[in-house]
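A single protein chain has been omitted from the complex, and every remaining protein chain is retained in its original position.
The block that comes next holds chain A.
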Amino acid sequence: MTNTPVSYPPEFARQLLRDMLRIRRLEERAAELYGEAKIRGFLHLYIGEEAVAVGVLHALNADDAVVATYREHGHALLCGVPMGAIMAEMYGKQEGCSRGRGGSMHLFDAGTRFFGGNAIVAGGIPLAVGLALAERMQGGRRVTACFFGEGALAEGAAAEALNLAALWQLPVLFCCENNYYAMGTALARSQAQTDLCAKVQAFKVPARSVDGMDVVAVHEATRAAVEAVRASGGPQFLEFRTYRFRAHSMFDPELYRDKAEVEAWKTRGPIHTYSARLKAQELLDEAGFLALEAEAVAEVEAAVAFAEAGTLEPVETLMNDVYTPEPQP
C-alpha cells in the first residue's frame, strides 16, 4: 500500500509529484473558470485520481498509443499535449488541441498518438483493440493503452473488446479507473460481479488489482504489465482502485454518496500521501515542494493566458473537416 518505499532516482521521484500537481492545479483552475463561464459544456474533473494517469503514462513509451475517456485532461497533458492547448480547447479557441471543436470531453492529439477524448462510455475500448490490431498486422512493437471507468465494464462494447483482444492476442493494456461510481450509480448497484478482475479473467485476459491512490504502486504495476504485453503480444488488464473527490461533472449535486466516505478517501489523497513519503525519505523538502507547486501554478496561469489570448475559429470554416479535403493537384 502507501508504505512501499520510493526507490526511484530523486529526479524521477519528484517528476511523479510534479505531474500530479500539474493536473491538480490545471483542473482546480478549470473549475474556477467554469464558474466564470469561461469554460462551458460538460467538465469532468479527475481530482483525486491523478496517481493513475501519472503512474501509467510514465510507464509507457512516447510512441505508444493512448485512448482515454471524457475525464482526460490529465492523460492528454501527460501524453505531451501542451497545457495551453488543453486550456484553449476548453475555452473553445482554435488554438486548442482540437481547434475548439471538441471541448473538455474531446481532447485529441495526433502528434503524440493521443486518440481522445471519447465520451461514449466504453466506446474507446474496441477502438483501442483495433489500434492494437493494426500494430500487430504491421509488425510494430507499440502498445495501446486504453483508459475507462469501472462503469464501462457493464457495457457490451467492453465485453466484445476484451474477448477480441484475448482471442487475437492483441497488445492492449486495459486500464480500468475504478472510482466506484458510474456517474451516481455505485458499482454494487450496477454490476452483479463487483470483482472486476474476476470478470475480466473470465475473458482470459490476465488481470490485477492495484491501489490507484499510490502513484508508485500504479507505476510499478503498469511497468510489469506493459512488459508482459510487449513480451507476450497479448493483452493485460489493470484495475486501479481510486476515487473521484469532486462531483461527476459540474452539474452533479452528489446525492448518492456520503460526505464521510468522500472525506475518508481524501485522507488517502494521492498527492499529499506521496509528497509525505518523499519528505520522509528525504527526497524532497518543503522548499522543494513549494517550488513544484509554484511551477505548476505558473504553468497553469500561462495556459490560461494562452487560452485568453486565443482566437475563435471563423464561422466560415464551420464545415471544414466533416470530410478529409481532397488533395490539391
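Worth pointing out:
What we mean here is this: a contact is a pair of C-beta atoms (placed from the backbone, for glycine too) under 8 Å apart; a residue touches a chain by one contact, two chains touch by 3 or more; residues count from 1.
Just so we're on the same page, contacts and distances are computed from a predicted model.
Missing chain, UniProt name from the options "Cytochrome c", "2-oxoisovalerate dehydrogenase subunit beta", "GMC family oxidoreductase" or "Spermidine/putrescine import ATP-binding protein PotA": "2-oxoisovalerate dehydrogenase subunit beta".
Residue A:E160 is the one among A:E160, A:D252 or A:E295 that touches the chain missing from this view. Interface note: of A:L16, A:L60, A:I86 or A:L131, the residue touching the hidden chain in the full complex is A:L131.
The chain that is not drawn here is touched, among residues A:D19, A:E50, A:D64 or A:D109, by A:D109. The missing chain lies against chain A, touching residues 65, 94, 96-102, 106, 108-110, 115-118, 120, 123, 125-135, 137-138, 156-157, 160-161, 163-164, 167, 320-324.
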